[in-house]
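Omission of a single protein chain aside, the complex is shown with its protein chains in their original locations.
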Amino acid sequence: MLQVLVNALVYASEIAIIAVGVALTYSVVRFANFAHIQYAVIGAYASFALDRCGLPLPLAVAVSAALTGLLAIAVERLVFAPLQGLRPEAKMIVSWGVALLLRSLVAAVFGGAAQVFEVETDSHLVGDAVVTGLDIAVVATTILAMTALHLAMTRTRIGTALRALADNRDLARTRGIAPERLTALMWFVSGAFAALGGTLFALETRLQPDMDLQILLPVFAAVTLGGLTSVGGAVLGACILSLAQNIAIGVDFGALFTSGSWFLPSQFRDTIAVAAMVLVLCLRPRHHRSSGLR
Amino acid sequence: APAQTKEPIAIGVIANLTGTDVKSSTAMVRGVELAAEAVNAAGGADGHPIKLIVEDSQYKTQEALNAATKLFDVDKVPAVIMFGGSSLELAVAPIAKAKGKLLINTSSSSPKLGEFPGTLYSILPLDDIVGKALGAWVATQSVKSVAFVVPNNTFGIGLMDASAAAFEAAGGKVLTKIVYSEGQPDYRTDLQQLLARQPDAIITAGYGDDSRTVFKAARGLGLKQSWYAAYPSILTVENEAWMNGRLLGVDDGGLTGATAAKVAAAYKAKHDDGEPTPHVFYGYDALMLIAKAAAMPAGLGPTSLEAAVKGYDGATGPIVWNANGQRIDPPIDIIAYKDGKFATIGHQ
Amino acid sequence: MVDFLVFAVTMIAVWSVVALSLNLQFGLTGLVNFGQILPVGLGAFGPAIAAQHGLPIPAGIALGLALAAAAGLVVLAPVRRLTQDYWALVTLGVAEIFRLMMVNLPAVAGGADGTTVARIADPFAAMAIALALLGAAALLCLRIDRSPLGRMLRVIREDEMLAAALGRNPFRFQALVVLVSWAMAGAAGALYAHIVGYVAPSSFTVAETFIVWTALILGGPGSLVGPLVGTAFVQLLGVSTRFVAAWSGLPFDLVANLRLAVFGLALILVFLLRREGLCPERKVVTRAVDP
Amino acid sequence: MLSIRDVAVSFAGVRALDGVSLEAHPGRILGLIGPNGSGKSTLLNVVAGVIAPEAGTVLLDGRPLPAGAPHAVAAQGVARTFQIPNLARRLTVAQNMLAGARRQPGEALATLLFRPGRAQRAEAAAVRAAFDMLDRLGLAHLADHPAGSLSGGQQKLLSMGMAMMADPRLILLDEPAAGVNPVLVAHQVVFLKAMAAEGRTVMLIEHNMEMVADVCDEVVVLDAGAVIARGSPAEIRRDARVMRSYLGEIG
Partner (left out) sequence: MTASAPPLQLDAVTAGYGPLVILDRLSLALQPDEILLVLGANGSGKSTLLKTAMGLTRLAGGRLALAGEDITAWPAHRRAAAGIGYVPQTGNVFAGLSVRDNLRMGAFLRPAAQAAAQAAVLDLFPRLAERLAARAGALSGGERRMLSIALTMMAEPRLLLLDEPSSDLAPAAIDLVFAAIDRIRRERRIPVLLVEQNVARGLALADRVVVMVRGRAAATMPVGAVTSGDLHALFLDGSVGAGGPSQP
């Protein structure tokens, strides 16, 4: 049982850190950016390449985060900024095109086959659960990064300005908020977070140009569960999803109720995760759109 | 080489060059290329040079259909060599049949592929044959109980069902069957059940990238069992020291033969990414058979193909097809992983 | 070449019907549905289940349509509680649940391997049926589009609260739209099954829904020809990049990736050059009628 | 007759309405005034079925109006405008107006497919009525412009026009004159009086005291969610409490 929680926590961390970037951009630009997941992949590959070049891993990750942040700004300038005012669904489709383009470029450069980080970490036995040093590092990094982002968004003037910009762009401009600079900052942060998350994910698993397809569903599910726009929500969403997925197949239901042992066949893992998501979405308290009230 | 004066023969290749299974697909196409180069260097098929047209199926049914219709209707290829999931090949097969084309399967192993005699031929042995060999052999290794860890696809399930039946028939006991979804980031949760069940050994099948993650999870969980695998050489060893002596299995016996050695040498001369994987050999044999059949007076067709296979000593060993064009009686080797490489330790 | 074009037209027609059905929901009514592949899949699994269990072909088609329409109503049930973004994910989730169930329950229709169904052997006949279905669907959409019903659907798209204040129950209209459009997509799915002759869960993934979305948005949602033009554009772009790729003479693995890169780039460029899509929503002019 | 009985509403701790009761009669115009945030719009939303009250009932001609079901309330012949106009912004002004028309056979799929003639006739009648109304509101020249591109005042007028298209028994107006130019306000006054004269019940929220004095037969004053005064406009102007809390020195 403890192992289930450990696994859930690690997975939730990887998902959450990518998901907050989606939530952050969604809250400001109001569309679901599919390319975000590809930023995570590119960030992971960049870390990988830099690591191969002999940079110490933490430095490689930092450089990769910065580069990916810049990439996110570049994509915004070249593609999304000229599309301002377009319906969100159209931007979403365009972002899918961007993802496709970036994915093929990654595949063309690094090859379609999987790659792995050569990191070896020690395992510890905590209770009856195995926890690796990497697990601890992943979770710790995520918690740190999330807390920092949450505080920055809610406690600082710039964070509030970002939310204001998201809320009413014209009004924000008339308060002296420069949208270009602020959105650039926002894209940078979300790109950097994506790179960080992508690298953590790849460290625990592997690198593959199309790994975005595996991350996409859980990340968007987490963001949606969490209410689309909040850091805390994305984290909560990631936890719910990850727990549902891990508990569903990790728990010995037989031992819980009878003496025998019975596990849910693990091919139902995804079904359960998706079903849990649908259920939570349907049961969550109704969101009033107050704009309609007056 | 004699001058190639005659018109080239175009042969289609469909593979998952983007998406899932890119590595094996690429290997297969490279095998086809090696064979084409060899044939052309030797003057072509009855003087006709072979021209390859490679299309991507993106591991999507609709794209596989688009690729196939383009190859059949625009490029007018008489035959297509295909690497795709069973579901992709089963979608293309009826079209090939309707148009009187040949479809050579190098990757899929669903029994349904046998429903297109005269159209669809498999270079790859069917899962039930390999699975049966694996289950029967494991039972001779003083293993009383096993758990299965296989991917949730035709290959994994087909193999598991056949070898479980063989293993149980020999008196063994199957404790649990873990069928995992491919491409998961982590399999610790899936494998955790094994801690409670403690089987004597684990029987597995799968593909490199997933198997690597599976092994990593097993190592993390401290599982001590040996792994018995179908086609162990397509699995990726995650940690050499840990895996040393712990991974065994049955593999295609031809891969250690003379033709295979020749192909492997040609591969290493052309590509610099190490040993060729088995799919290189499947691809190679597929094109070689086509070229051989095309060189026959009757021209390329089911009859000449079935004639060509007789006596062909391929990179995957001698090929025997049943009435439905599916490979039976493949040579089978026993393979073990030791000191950083796979070694043949016996035959069956 | 003719055969190839016939096949291309057939596929464009089938997927256009799906795009039209999505347009009814999104373009007209504003329902964001990321699981439109579900009714297509259900429509296709009708014939598959029939084939697996030895039922006649019409029974399979009817089953497919019924499954699609019924599923629509089930999926719509929570729409009242959810805002659009959430409903989008619920539909996506339910479509995935269905696909995974089909993969894992081989007894229903062959599991991951799928099932062979009767195939329309003559490509021209297949094309004719597909075009007929497209014609019928387009006519129905046209009728709805240019009518008070279409107008009220658009009001719901713009502002549900407004529609309610005007005395319309948005949910009833949404239910009607889902019923019609899911049955339409189901019909496309059933036809697809009989054209391809083979049904497997892997044909009905989330990625397929996105292709339909791309076609719709690219063509211009809210207009009637938009979905058709968009579908043709997407399908032909996918096919034509194959020829470009072959002509380039580069190594096959590089070509495969560049082909997708070109696809992505084309998508981006179309929007940068034509923001409203290829066929923007028709500008309505209401003429004061003189008695 | 509209009668509101002991209606109470609170939002996250804020008591927006605290046991409000009042009646509005057919053929008469009831004015609802009060300081900002006193609960006027909230009361209107309760009647319109947008907000389900915690306590109390709303009766129209003795029958309770469904709570929390705006479409069902509207179907009973109740029309309303919004303080901040809700419009179908990408639809044209004319389409917005037409959407306001009640009972359109062309909105039923079966009629559309099998009796298109019927739908067409009804539509033609609605178009006539819509342009009639647009002329009166001075919006006819904008008929084919997207509603979202109208100026603030024009949106208010359109919102009112849409409510009128429904041919309502009871009409609820939330500050229809705010942002509307004085000449058109004078038109609105005439218009409202005509509505009442046709036997409809009108409830009007307005801060424009001239207009209130001009059209209202009776005025109810809300403060902090409770009725603090009621009477004729003249009586209200003399009420000391109203002076203090609402009208200020100048009023």
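By written order: A, B, C and D. Residues from 1 in each chain.
Heads up, the rule we're going with is that a contact is a pair of C-beta atoms (placed from the backbone, for glycine too) under 8 Å apart; a residue touches a chain by one contact, two chains touch by 3 or more.
Predicted, not measured: the structure shown is a model, and the values here were computed from it.
A.B. asks: What shown chains does the left-out chain touch?
C.D. replies: Result: the unshown chain touches A, D.
A.B. asks: For the chain left off this view, which of D:A67, D:A126 or D:L150 is in contact with it?
C.D. replies: Counting the whole complex, the residue in contact with the absent chain is D:L150.
A.B. asks: Of the listed residues D:Q95, D:S159 or D:S245, which contacts the missing chain in the full complex?
C.D. replies: Only one of D:Q95, D:S159 or D:S245 touches the chain omitted from view, namely D:S245.
A.B. asks: Out of D:Q83, D:N96 or D:T111, which touches the unshown chain?
C.D. replies: Only one of D:Q83, D:N96 or D:T111 touches the chain omitted from view, namely D:Q83.
A.B. asks: Would you write out the residues of subunit A that touch the absent chain, in ascending order?
C.D. replies: 157, 160-161, 163-164, 166-168, 170-179, 290-291, 294
A.B. asks: In the whole complex, what residues of subunit D lie against the chain that is missing from view?
C.D. replies: With respect to the unshown chain, the touching residues of subunit D are 11-12, 14, 33-37, 40-42, 83-84, 138, 142, 149-154, 157, 174-175, 178-184, 207-209, 245-251.
Heads up, the rule we're going with is that only the chains that are shown with their structure count from here on.
A.B. asks: Which chain has its C-alpha centroid farthest away from the centroid of subunit A?
C.D. replies: For subunit A, the chain whose C-alpha mean is farthest off is D.
A.B. asks: How many angstrom lie between the centres of subunit C and subunit D, each centre taken as the mean Cα position?
C.D. replies: Roughly 41 Å, centre to centre.
A.B. asks: Cα centroid separation between subunit A and subunit D, in whole Å?
C.D. replies: 46
A.B. asks: Among all residues of subunit C, which ones touch two or more of the remaining chains?
C.D. replies: 103-104, 159, 161-162, 207, 253, 257, 259-260
A.B. asks: Which parts of subunit A, given as residue numbers and ranges, touch two or more other chains?
C.D. replies: Residue numbers touching two or more other chains: 104, 107, 111-112, 213, 265, 267, 270, 292-293.
A.B. asks: What residues of subunit A sit close enough to touch subunit C in their complex?
C.D. replies: Within the complex, subunit A contacts subunit C at residues 79, 82-83, 85-87, 89-90, 93-94, 96-105, 107-108, 111-112, 213, 217, 220-221, 224, 228, 265, 267-268, 270-271, 274-275, 277-278, 281-282, 286-287, 289, 292-293.
A.B. asks: Please give the residue numbers of subunit A that touch subunit B in the complex, ascending.
C.D. replies: 3-4, 7, 10-11, 14, 104, 107, 111-114, 116, 123, 130, 132, 201, 204-206, 208-210, 213-214, 245-246, 249-250, 252, 261, 263, 265-267, 269-270
A.B. asks: What residues of subunit B sit close enough to touch subunit A in their complex?
C.D. replies: Its residues touching subunit A are 17-20, 22-23, 26, 152, 176-181, 183-186, 188-190, 192-193, 196-197, 208-209, 212-213, 220-222.
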